[in-house]
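Missing here is one protein chain; the remaining ones are kept as they sit in the complex.
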Amino acid sequence: MTGLDPRPAPRAPAPVPSPRVLARRRRRRALGRFARSYAHNRAGMAGLVSLLLIATAALTAPLFIDQAHLTVTGAPGQAYEPPSPEYPLGTDNFGRSVLDLIIWGARVSLAVGLLATVVSVSLGTLIGVTAGHFGSSGGTGGRITSTVLMRITDWFLVLPTLVLAVALAAVLPGGTGTIIAAIGLTVWPPTARLVRAQTLAVEARPYVERARALGGGHTHVMLWHVLPNVMPVVLAQTTLLVATSIIAESTLAFLGMGDPTTISWGGILEAARTAGAVSAGIWWYMVPPGLAIAVVALSFTLCGRALESVINPRLRENS
Amino acid sequence: MKSQYPPAGTLPRRAAAAGAALLLVGSTTAAPAAADDDGGTDTLTVAMAQQVDSFNPFTAQLAVTTNILRHVYDSLVTVDPETNEPAPSLAEDWQASDDGLTWTFNLREDAYFNDGEQLTADDVAWTLTTIMENEDAAIASGNYVAGFEEVTAEDDRTVVIDLEEPQATMTALNVPIVPQHVWEPIMEEEGEAFSDYANEDFPTVGSGPFMLTEHERGQQIRLEANPDHWRGSPGFDELVFRYYTEKDAAVEALRSGEVSFVYELTDAQATSLEGVEDVAVNISDGKRFQAFTINPGAETQDGEEFGDGHPALSDRTLRQAIVKAIDNDEIVEQGANGQAVAAGGYIPPRYEDFHWEPEGEEAVLGFDPDSANEMLDDAGYERGEDGVRTSPDGDRLELRMHVHSDRPDNVQAGQVMEERLADIGIEIDNRTVDPGILSDALYDAEYDLIFTGWTVNPDPDYVLSIHTCDGLPTEPGTMQGDAYFCNEEYDELYEAQLAEHEDKDQRAEYIHRMQQILYEEAVVNVLTYPNIMEAYRTDQIGDIQFEPAEGGNIWGQDGYWAWWSAEPADVRAGAGGGLSTGVLIGAGAVLLLLVAGGAYALIRRRATAEDRE
Partner (left out) sequence: MTSTSTATDGPAGAPTEDAPAGGGGRARRVALYVLGRLTTAVVSLGAVIVAGFFLFRILPGDPVRAMTEGREVSLEQEAELRRQFGLDQPLWSQFFDYAGGLLRLDLGVSFQYREPVTELILERLGPTLLLAGTGTIVAALLGLFLGARAGWRPGGRGDRVNTAVALFFWSVPTFWLGLLLIVLLASGRGFFPGLFPTSGMVAPDATGIEAVLSTARHMVLPVVTMVAVIYAQYLMIMRSSLIDEKGADYLTTARAKGLRDGLVRRRHAVPNALLPTVTLIFLNLGQVVSGVILVETVFSWPGLGHLFYSGLHVPDLGLVQGLFVLFAASVILMNLLADLVYPLLDPRVRP
């Protein structure tokens, strides 16, 4: 791995107040520190602000977009109207406002990106933590489990991602769920490797050994000691994966694997392409969805990198 | 090499091929009129997207290959571009016996293969008999000979075909006739593997106006003119088909003059090309219809029910209400942006004689959602609280709709239909899927509404035959047709039109009534006839034959009229200049790479140099 060092280990608890209160205070302080150093990262802030704006627009879209105007039969304009005050980004082949479609499409694209990431991060974390934990403290059986899990992960790493996603999207029944599954099931291996490495580092710390000595079972150790300490790394990885997933969604749509009846950025792009918008010079149909994908993917990447640098102080100087 | 004949080298393949062609051609008649005005070759370049499967005329399946092979091998009969009627090709004329079971074709005398051998009745008889007898050879054209009993060569110029039963396609036998002396050895040598034989020993030996000389898979296919073709030499010396996976790239290539012709344009592309200098856009009436069929309850010929179609759809009232809820004009506007014709009957208006349109009192299924709602109310389809109706038997009207994901016009029409059917209380589960999945649903009868579409030949026999009761499957999964439609009156009319090969008006009358039955039963519902949209460069192609001559199309003709007739334009601007610019820019690109590499090397060198300081 790239050398993502764990955060400095928390200091041993002082004896006076109750440990629980202390822990909470410590966490709050850590969070404050975290937020402050994140705020210092200008690129990260820019990404965060742009994401917040886009998310707000997507969530409140039903308030200012008439859904009837997004239907095929209720389209307000003529086909392929160029940008005008009424339709700032022109209209599509049905006469729907492209701007409305982009804003509405953000809902699906973001949902696909986030859900696919949830699938892959959960899978990756589960496998990574299990492999790491049992690898370091599970006896012979545990080591075998760990080895098998990591071999499977390595094997998935060699599968061509795009080809596998396409095959999965084709095998599963059509629809947005399939796209989420196809992306989620193909991009998890790097997360698993990362989490495993982090788990190994955490397991080596004294307080985990202490918890084990005090009779903490595997589940207890994994849930209460390993997982919270792995989370920061996972969080950074998650934000980076959302970017990948959103690009993947548009790629699958381009390869004809998407659901053309759902309004998503990839879907709009594909519709524009099949309509021949590129060669017909209907740029307002083709350019905005691609830019939207790029901006959101970039924002997520910036956030993810900022998180990484906050978590890993060695990278902090490169804000 | 798979066979020793025709000769083909491997290394400088094209040169060898061209040389061989010249030799062969020279041996028959006087040397070809190779007198080009400027010594160059006139090349017509066509942008195409589909891959070719095989140039073996016995096994080639895909539309693009059959289209190309049509230029390489003549068939007995072709279609007249002026009248759409059967026209002489290899056969100068033909007669049918009174019972329609014996057909005699008289071949022309001036048909030669491009290796100098004359094309005789033996070649015709051998080709057709091979298709009848050899399963491997029946893949492409087996359907044409299905009703043949025997094919005999009475003499060099006369072929007699005996039929088991009357067959309407006898004057539309679109079967490529191959030279027996070339193919008999190939068949013997290949044996079992014949169906894998790709016929890529160039130049191919055929009698058509062009011969295949080169195939670079995924890049291009080259055909050279056969200057000795009996119909006369084609206008262009060469026909090149180049691959463009992206339609947009193909259109841009037309704009920049890289290709001379692009077909299957979208409406947006056609519109944008209309104002472009030196480009002519040709929009013609379509040969295809776009339709959806409703699963009326699938049955085998023995009456065994199967599949899981919605039970309420066996009710004709419901089917008719569905049709009435859909506005074909709206599908034309929204689904095809106006580039289609709203459909009436089954056969497109391009075929005037056979086309039928419901008029006046016949038009019972015109767009009328109010009346559709009324019909459903009266028939006991109650609306639920969510606005979705329930059938009298208590089944909720939630219908699956399978749409071809690879056909944008279908996808768009599907979206319109989904919303329109909601107006009459039907919920649509829109399944836009790959063709393979769609046909699985069709053959297993696991669908409610499903899209279909056919290209209709000048003789509409095939598209009519698929809706006879014989089209029903003998066992689940083996259906011949595409709709599980079976109607006795329709079948009687079908037999009647099939037997009627003399009186064309009478046959048209039968076919009109068949279409009326299809219309009223509302199982097969035609939505639109999409227009054919294509464009060519007028500075490269001077003159070209449409089919039909008035308002016809260029690509996908039933004959080889377009490319045979195409004449190079007089102005040949920039033919040489273009190439040298290309070379210049190529050189520039190489230079750029070298500079980049050099810069890198220099930086490394400088690094070491500085070290020495």
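The first chain written gets the first letter, and so on, giving A and B; residue counts start at 1 in each chain.
What we mean here is this: a residue touches a chain if its C-beta (ideal position, glycine included) is under 8 Å from a C-beta of that chain, and two chains touch if they have at least 3 such contacts.
Keep in mind that what you see is a predicted model, and the values were worked out from it rather than measured.
Only one of the listed residues, A:Leu115, A:Ala131, A:Leu241 or A:Val310, touches the absent chain: A:Leu241. Of the listed residues B:Ala63, B:Ala363 or B:Ala549, the one in contact with the hidden chain in the full complex is B:Ala63. The residue touching the chain not shown here, chosen from B:Asp136, B:Asp237 or B:Asp448, is B:Asp136. When the omitted chain is restored, the residue from A:Thr91, A:Thr125, A:Thr199 or A:Thr251 that touches it is A:Thr251. Looking at subunit A, the residues touching the absent chain are 1-3, 43, 151, 154-155, 157-163, 166-167, 170-171, 186-187, 190-191, 193-194, 237, 240-241, 243-244, 247-248, 250-251, 254-256, 266, 269, 273, 278-279, 281, 283, 286-287, 290, 293-298, 301-302, 304-305, 308, 314-315, 317-319. If you put the missing chain back, the residues of subunit B touching it would be 51-54, 59, 61-63, 135-136, 138-139, 142-143, 146, 195-196, 198, 216-220, 222, 240, 242-246, 248-250, 252-253, 255-258, 276, 406, 434-440, 443, 453-455, 462, 478, 480, 579, 582-583, 585-587, 589-590, 593, 596-597, 600, 603, 607, 610-611.
Heads up, the rule we're going with is that only the chains that are shown with their structure count from here on.
If you average the CA atoms of subunit A and of subunit B, the two centres end up 45 Å from each other.
Within the complex formed with subunit A, the residues of subunit B that make contact are 247-249, 251-252, 255, 265-269, 271-272, 330, 334, 337, 405-406, 408, 411-412, 414-416, 418-420, 430-434. Residues 71-75, 79-80, 93-94, 170, 174, 256, 259-261, 273-282 of subunit A touch subunit B in their complex.
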